[in-house]
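Below: the structure, in structure tokens.
Excluded from the complex is one protein chain; the other protein chains are retained at their positions.
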């Protein structure tokens, strides 16, 4: 056991020059060098301070990943926040060499099924492949090379790339395959080997190809985005076949986190939520991608879903996400909740959330990697349900109530400590 | 058991013409007549809809109480909300006869230790008594007469009167008595029999006298205010001696409810709360009383306490409650939370809560009465810890986290159902 | 002069059972009966209190109008605000007979060029006419009958109906006609006599037909909506030909009023407005109509226009208007203004406006009628520029700065007093 602890585990970030990944990379570098503290990290919170030995140390992670854009991790973090810098420049300078080293390791990703908007941003020289299967083969060989060359014990692959449009190819596999593993496998193989260019809308999407490449090697795949990735029956199937683990969808960082915290109060106090309006404005690269209606609809659905599930009925809801350039990474959300109390009296709660998107998301990426590695060391495979509090649309979720989700995490960690 | 169910239980409201009591009275009347639904009532929420038989029916309650002011329950609810009515006038008209009948049953209360501001509002002809013991004797006889004349099985006494100043007499008993029951009894008796006029600041306070009068008769005392009432060692002592039950302090209705819902999120996500500012404005009679600094300090302490206990450290906090006449019962709170996330980046959450104070509090008074009666029927005496989610400063609380408090309630109710 | 003052003037409301018209009708009735004061009326403000004799008395107005929907003025005002009533019910009861009398006088309007959404709401039996000219003839005869039967001195026609889609027929006349009066007249006549059903999109729109019917009789036409109505060259032409007066567009009541008040501050202090986001939510009938994208775009353009004109440059702007049923007439707007100050430092202003749409608009309709009648008595015809402060997109406006617009009104009123 001890020996294994000394080995490093790979953290493979998809979209590694994006805001979330770049901030996570900077943060990990700063943590490893003792230049920042645990603020914002769930695994370093007050509840876990006496059981921290249950988690791998930050020094045990070694970062690699892929991109479709040129630029650099350094540039991303240095301009994060736009006109209002989000990260202290001295911290960035102190980690500059680490960022450059990681940048030099990044390899080309894929834009299959990512939509026109993402494709238009791809200025790296991406290999042309005739079928998704060829792309998977390339992705696998990239990851394996990374593991081998760096002597890593295993890999945790985290998708933090921009949101893809809803994908019809995977939907069709799920509908036709049902829960029949054999059928699913054969449908998947067929789609994988179907010739189609990387710009084709009928291709299997990048997020699913990354996930498949990771899982068929027994690694862990975390989908931090609302993109298709690895849906449940496929994830369970591959976990069983390959001994891998997975979890998603869509990191719960800001407005939706607030919803999952506040909605249970409205339910418990039996307030009748008549309407819940949420307007989000921000100006980073994600906003550019979400400006494309195809990409946006996947996101809005993910933000909107949980209310009805928590409350037990569906109030009128409205969620918008709009690009306002001057805000950069500072996502500002205004929510207006109109509810009835006793005797039918209408009342209102409004909130404004002013958070830096990448700063909120990046520590969760690190927490997820740390917890996923903890699970691996405990021999846990399959869907990592105990991570539900980290996601807007947790796969296999029995509840969207943040407090209950958090209790599940707490119990799992404490169980892990007790060797359970 | 069935027979007992058919008997009625008394609900004795202290401050019965105040906004909270009057709204509770109207609401109970409307519930009994099927003129309103369960919105705003915890015991009627989604979680409990299949176990509603565990609770007494609303028809099993019979209301009485005391006051120190003239006026009427009808006038209170008709003008609730000031310029912006809080309750539909047709509902008030439909219950007008009930309100008048209850009004006619109200008896004079006491203003002992309530401070100059409350004393100045007392325009009923209140009996003059030379010592607190005489006041207790009168209060007891009033309650007993109510029980006897109406054939009630027992009594639940709820304090919903205005906030008293902090009381030195009770503080002194607690300090000197420690946990020594005998000593506490003797100190209490001495204070009870010490001659002092009702306007004396050294008198035992009204809230404690009401509580004592209730508990020594084996009844339940609920302190919905931050006033002294029945502090823990006395409450436990009297519960044991007289087989009664009790719980307090200070109903958790608006801004503090929000704090107990949001602060656990900041703790769990390991955000560093640097400051939490809460400004409350409203214009009802409570606001008049809280305009007196002596009364206000008790309230602010109650609103401010829980943050440090949830977070595990004390951020800078600021809580104000100010009287703005035009708002009437519509309490508007603005909270500004300044916190650090990952890499030390500062972010902010602001919320504005626009709620009608009495409409938020009244259903909790009914829930508490219903749950207290449920406990009585299950033979439970002493401190009713499972009610902590209803209070800003729950007596004996092990947590201020609303979600955990609510789970305790949920488990208790489900246990009650299972005959546990 | 005195004799004329004793005569009554007609106030002809288009969309008379809508929220704005119904509230204006109730308000006028209450003012005439001395049951409400001048709050919310510009002509009764502090600046004009010593010159009130310059304005006609409220008793001098006599209301009529047209509609396309059944229902009643009484129902509109009684349910205004939805779950949160906007008008005291005793005031509505006190004026109930007046409202019924006016309701009985209402005649059918027209839905020409009003779009599918408005057409779907039209449940009155509207006459079928083969060409706009026939419709104009009917509208004229309705108005003339109203004037004759009630011995009115003249008529002020105010359009407060729902927003129409942008109209191509009028656009084409303006483009082809330029400033050539003869050509404009002939193009107008041609369009007027072109056979087209009332549901045809190529028809001249209702708002323009109402305006023409009013102006060709020498009356005053006020367009309180962003609908096409009477554009400038036509308005000037008809004013000259028929001695009539006109003004529009789109009453400035809430969020846009705020913009025209705040933007000059940003300009004067030389703050660089980087972005101005305004989200509007409400749930009245207007919201239903604006849910149709065709109708909405006309409205949003009107709300968005003035910022660039005040600031001297165009910041990024975003304006949404969304239907949230529970809010009824209570329009809630959240605006977020992101601006740079000295040394490029970014700062922000947010505001939330919670106003009742009809309550804000109705007094302006009465003010406009009163001021238009004042102008008539002073012999003023043509475009009533001094009314620009009342409009989001004032016709012929030289400024959108509310303070400057108001000064123009102030000077005009004072000039009127001095016999100028």
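When the chains are written out, they are named A, B and C in that same order, and each has its own residue count from 1.
One rule holds in what follows: contacts are C-beta pairs under 8 Å (C-beta built on N, C-alpha and C of every residue); 3 or more make two chains touch, one makes a residue touch a chain.
Bear in mind that the values here come from a model prediction, so they are computed numbers and not experimental data.
Enquirer: Among C:13, C:63, C:118 or C:359, single out the residue that touches the unshown chain.
Expert: Here the residue in touch with the unshown chain is C:359.
Enquirer: Of the residues listed, B:33, B:57 or B:83, which one is in contact with the missing chain?
Expert: From the options B:33, B:57 or B:83, the contact with the absent chain belongs to B:83.
Enquirer: Thinking of the whole complex, not just what is shown, which of C:174, C:294, C:349 or C:397 touches the missing chain?
Expert: C:349
Enquirer: With the missing chain put back, one of B:108, B:243 or B:346 would touch it. Which one?
Expert: B:346
Enquirer: Touching the hidden chain in the full complex, which residues of chain A are there? Just list them.
Expert: Against the missing chain, chain A presents residues 85, 89, 352.
Enquirer: Considering the entire assembly, which residues of chain B contact the chain that has been omitted?
Expert: 83-84, 274-275, 277, 279, 281, 316, 318, 320, 322, 324-327, 332, 334, 336, 338, 340, 344, 346, 350, 352
Enquirer: Contacts of chain C with the missing chain: which residues?
Expert: Spelled out for chain C, the touching residues are 23, 26-27, 30, 36, 38-42, 44-47, 86-88, 91, 257-258, 261-262, 264-265, 267-272, 311-312, 340-345, 347-356, 359-360, 362-363, 389, 401-404, 406.
Please note the rule applied: only the chains that are shown with their structure count from here on.
Enquirer: What is the chain whose Cα centroid lies farthest from the Cα centroid of chain A?
Expert: Taking each chain's C-alpha mean as its centre, the farthest from chain A is C.
Enquirer: Which integer distance in Å separates the CA centroid of chain A from that of chain C?
Expert: The answer is 50 Å.
Enquirer: State, to the nearest whole Å, the distance from the C-alpha centre of chain A to the C-alpha centre of chain B.
Expert: Chain A and chain B have C-alpha centres separated by 45 Å.
Enquirer: Enumerate the residues of chain A that touch no fewer than two other chains.
Expert: 340, 344, 350, 352
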